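Note that one protein chain is taken out, while the other chains of the complex remain in position.
What follows is chain A.
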Amino acid sequence: MVFGPPLELFPNGIIHYAVGGLLVGLGVVVIYLGTGLTPGASTVLESTLSYVSDREWFQRPSLTASRSWRLVFTLGIVSGAALYALVLGEGIWTTEVQLWRLAIGGFLVGVGTRVGKGCTSGHGICGIGSLSGTSVVNVLLFLSVAILTAGAVAALGVSP
């Protein structure tokens, strides 16, 4: 073929992605309408550290005042996914991605969300939903850098 094989953008369809995204948004909306809070998933990392570190940075009032509901939010996320795994019968699933990738990647995610004031949910859902220019810049940056990184890692033959 002159133009190569047709580019398959959505080989697994889009329904479960769209339904999942709307459920994620619904979770945010439920919390927002009840409490006025725009929850992100990464601040719990810092706010939970306030339980174990006396450092002034982790004892900021914004963290100590929000640490209990942030933990409850996180427990809710775990429970919702567990509900899916148990009720929809897919059962337990474990990743094949190599542990060093998870460990180092997780570390950089932890640093990056704190330096950058948010993550895929704080900037990606709540910030974009607020039409925040700051969040748009952050998301475009992390998305393009992640695409380059994942591509480079794959090109080096690391899989998965």
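Everything below uses one rule, namely that a residue touches a chain if its C-beta (ideal position, glycine included) is under 8 Å from a C-beta of that chain, and two chains touch if they have at least 3 such contacts; residues count from 1.
We adopt the following convention: contacts and distances are computed from a predicted model.
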Quick one: find the hidden chain's UniProt protein name among "DNA mismatch repair enzyme (Predicted ATPase)", "Transporter protein", "Glycerol-3-phosphate dehydrogenase subunit GlpB" or "Aminotransferase".
"Transporter protein"
Could I get the residues of chain A that touch the absent chain, sorted low to high?
9-14, 16-42, 44-46, 48-49, 53, 55, 57-58, 64-69, 72-85, 90-97, 99, 101-135, 137-154, 160
